[in-house]
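What you see is the complex with one protein chain gone and the rest in place.
Naming follows writing order (A, B and C), and every chain is counted from residue 1.
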Amino acid sequence: MNIFRRTIPLIIAFCLGIVMIFRYYVPHQSAEDLLTKYGEWVRIIGGFSIVLGLYSLFFTHYTKIKRGMPGWGYSIFVFIGFAVMVFLGLIKEFETFLSIISGKLIDVTSPFGSWEKSLTGTSYDWIYQYIFNACGATMFSILAFYIASAAYRTFRIRSVEATILLLAAVIIMIARVPIGGLISHWIPDLADWIMEVPNLAAKRGVLLGMCLGSISTALRIIFGIERGYLGGGE
Amino acid sequence: MIKFLLNIDRRIIFILVLLALIIPLKSQIFNMPVKPTSTVEKIYKKIESLSQGSIFLLSSDYDPQSRAELYPMHIALLRHCFRKNIKVISMTHWIYGVGIAEEALKKASAEYNKKDGEDYVFLGWKPGFAMLIIGMGQDLYSAYPTDYYGKNTRDIPMLKNVASLRDIDYMIDLAAGATIEPWIIYGSDVYKFEMGAGCTAISAPDMYPFMQTKQLNGLLGGMKGAADYETLLEKGTLVGENLTLEEKTNLAREAMRPLTAVHLLIIILVIMCNILYLLTREKK
Amino acid sequence: MTPEKNNKTIDTILLIIFVAFLLGINIFLFSGKYLHFDTQGVGIVVAAFLTLAMYSFLYKDNPLFKIAEHIFVGIGMGMGVVLTWLQVIKPLLYKPLIRHAIFDNTPGTPDYILIVPMILGIFMFARLYGKTSWLSRWSFAFIVGGGAGIGIPVIINSLILKQLEPSLQPIFVDWVVTWQSINILLILVGTISVLIYFFFSLPHKGTIGGISRIGIWFLMISFGATFGYTVMGRMSLIIQRIQFLLTDWLHIIK
Partner (left out) sequence: MNCHYARSGLITLIIVLLAFPLAVLAQDKPSLMPPQDFIAFDTPNDDGKSISLIWKASESDREGVYYIIYAATSSKGPWKEQYRVLSTTRFKSDAPQYFGLSKDNEKWHFYEVTDINENPLSITTPTYFKLAVTDGTNTIAFPGIALSMPQGNWFDTSKINVLVFVIVFSFLVMYFISLARKNLNLFIRHIPGLDAIEETIGRATEMGRPILYLNGLLDMSSLSTIASTSILGKVARKVANYDSQIKVPCYDPIVMSVCQEVVKESYLEAGRPDAFKEDNIFFITNDQFAYAAAVDGIIVRHKPAANLYMGYYYAESLLIAETGAVSGAMQIAGTDSITQLPFFITTCDYTLMGEELYAASAYLSREPLQLGSLKGQDFGKGFIILMLVVGTIVSTIGYPFFVNLVRTF
């Protein structure tokens, strides 16, 4: 049984890894096709996995409701939101489902099914615009408050490092609004210099180190040294 | 007291931020002239140099969540083109961007009495990203057989001489995500048209290398980029030309007032908390 | 009453006032014809409610936020399912393969090779039964192994080499020192010192300690700059939300 549980997955990872490395050097069309196909397959597998997510989410909230745990009432909203979205999103897809039941093929040719070229005016779009985007954009914009309070709490001249961080942030902040340029043209110039010289250097350093780290992790995966992703030894 | 101020309830800061945003939005406080940056000027000059009837492609690849940062420059660019009688092709790679792209085009074209099909075309959305760009580079009519409203692209008067991306005079990608790079790699590098870009403030620094290599001729970064462009547009108006009310509403420059206020607020808060911090340290 | 209980009472009162205020304003907006009773008008009201409910979290966790949060999670999940069907399963699996199995008159020939990813996908379900959960490892290995292989040359090409190329600029041309020379030198020093900070097999003492300290300074400048740079982007987002509330909803600002 060990063969199926451990050896085969490691062989799959090894073979695919090696093939994918060497594929990169082949300009032939078939190499390009291989990559596209692989990408599609991964998306298909990922598509199935959403069922796992659904199961987990529903299980969590179903248990909450069933056991009457504190705040169970809110869990109902998860189900409502989900049901409404799926119903409206797939409303026209029911043609497809109907066709399966009736045994007759109805061809919906566009790549997005009934979506054709736009969502404008559909009920799906209404939900997207007024519910989903309202929540998302608001959550996103809460960052504005947080960035201010984080600055107030943490920008303190505790050490040399903290002072440097603070100064850089203040200079860039003042240079990014018209007042910076009005005080002196040096301020926007200095800000540009910070972005283009020390900032670039630091990012480059982090990036180079990180690349080596990720390559070595990838190599460990291909050669079966890193097995954490399979879920431990056994 | 100092202790209290140092560990101030953050909700007070939230209120201050909110006030710093709303007060300048309602009044004219912090109304300051905007000094355009050179990267923005390059785009402005490029469009200024285009002759009447040139073809300009605008790919607006952002969704409502990034509307705040990209919509103002979207409008400013369209106004500039229509003012110069440049023909605009508008499209998007993002399905959630269709609504905004259409809205912007309708708004700007109405201001200048431009006609669909003659002065501008809205191609709408299609899937494919890089593949779509390559397709448009080979044959625009087969990549987009119809425009957004279902008209046959071959029959649209404005597209008569636009068979592929090679016939584009200038192109700008307004991106909230990673669409600028594919446009460079699969579009402008291959089909040899000049290209500029507009992006959110946070991704602007990542675009500087492309300007070094001249793959982008200029860049509009976030709200400041749009405000710069609006300033240039206003300066560029001919003497005696009257701006309409719509043209005077400059979305990004309106936003510069609250932005200035809130930046100053944060800087003042940081300075204040550091003075307090030093005071507590001295006591110890 | 204990202070905690007192707080709770205050919160409840606040919540009731807030909800009543919302109701009142919306009734006023609809009756005053500021908003029309159509999809757009109702949409704006719903969006305004959710926006304020989300913002109420800034004050404190509360029932309104909890409702908005749970709806948001449900809708987000629903969108995930819809998109998975429309963008993945339908075009990549249903149309080229499954449809052929169901109908006789499907045009084209079925793409049988797709059975492989389908089986690997079904193996994921094995996770749900303890005994067979090892089957899902095959799928993990397929995804992770391939990903690792794709990554290696791409990282070397587009990150390492692409970053090295502009780093190898001549410091000065014809022995003329300019601003540019100083900048190039600074970038070089910065990059190297940051790289040295990340050395794991050397203790941060002596020279190495000194250089890595410089590396940290460079990092701090970069972090500070990114922080400052991001402020404007985030503030723009909130201006948009405020404009939505004040213009689209309340019609206070034109």
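Everything that follows uses one rule, which is that a residue touches a chain if its C-beta (ideal position, glycine included) is under 8 Å from a C-beta of that chain, and two chains touch if they have at least 3 such contacts.
Since the structure is predicted, the reported quantities are computational estimates derived from the model, not experimental observations.
Enquirer: With the full complex in mind, choose from C:26, C:51, C:191 or C:243 the residue touching the hidden chain.
Expert: Of all options in C:26, C:51, C:191 or C:243, contact with the hidden chain holds for C:191.
Enquirer: For the chain left off this view, which of C:85, C:227 or C:249 is in contact with it?
Expert: Per the contact definition at the top, the residue touching the missing chain is C:227.
Enquirer: Just one of B:5, B:32, B:130 or B:202 touches the chain that is missing; which is it?
Expert: Once the missing chain is taken into account, the touching residue is B:202.
Enquirer: Identify the residues of subunit A touching the omitted chain, counting contacts across the whole complex.
Expert: 21, 24-32, 42, 46, 49-54, 56-57, 59-60, 63, 71, 132, 135-136, 139-140, 142-143, 146-147, 149-151, 153-155, 165, 203, 206-210, 212-221, 223, 225-226, 228-234
Enquirer: Just the residue numbers, please: which parts of subunit C touch the chain that's not shown?
Expert: Contacting residues on subunit C, toward the hidden partner: 54, 57, 61, 65-66, 68-69, 72-73, 75-77, 79-80, 124, 127, 133, 136, 139-140, 143-144, 146-148, 151-153, 156-158, 160-162, 164-165, 167-172, 184, 188, 191-192, 195-196, 198-204, 219, 223-224, 226-227, 230.
We take it that only the chains that are shown with their structure count from here on.
Enquirer: Among the chains here, which has the CA centroid at the largest distance from subunit A's centroid?
Expert: Ranked by distance of C-alpha centres from subunit A, the top chain is B.
Enquirer: Could you give the separation in Å between the centres of subunit B and subunit C, each centre being the mean of its C-alpha atoms?
Expert: Here subunit B and subunit C have centroids separated by 21 Å.
Enquirer: If you average the Cα atoms of subunit A and of subunit B to get two centres, how far apart are those centres in Å?
Expert: So the centre of subunit A lies 24 Å away from the centre of subunit B.
Enquirer: Please compute the C-alpha centroid of subunit A, do the same for subunit C, then give the distance between them in whole Å.
Expert: 6
Enquirer: Residues of subunit C that touch two or more other chains: which are they?
Expert: 58, 226, 229-232, 235, 237-238, 240
Enquirer: At least two other chains touched by the same residue of subunit B: list those residues.
Expert: 14, 201, 205, 224, 259, 262-263, 266
Enquirer: If we count contacts the way the header does, which residues on subunit B are in touch with subunit A in the complex?
Expert: 8, 10, 13-14, 16-18, 30, 32-35, 37, 63-65, 95-96, 98-99, 102, 124-127, 148, 201, 205, 208, 224, 227, 256, 259-260, 262-267, 269-270, 273-274, 277-278
Enquirer: Applying the document's contact rule, which stretches of subunit B touch subunit C when the two form their complex?
Expert: It is residues 11, 14, 21-22, 25-26, 67-69, 200-202, 204-205, 209, 212, 222-224, 255, 258-259, 262-263, 266 of subunit B that touch subunit C.
Enquirer: Over in the complex, which subunit C residues touch subunit A? Could you list them?
Expert: On the subunit C side, the touching residues are 39, 43-44, 46-48, 50-51, 54-55, 57-58, 63, 66-82, 84-93, 99, 102-103, 105-107, 114, 116-118, 120-122, 124-125, 127-128, 134, 137-157, 159-160, 163-164, 167, 183, 186-195, 197-198, 215-232, 234-235, 237-238, 240-241.
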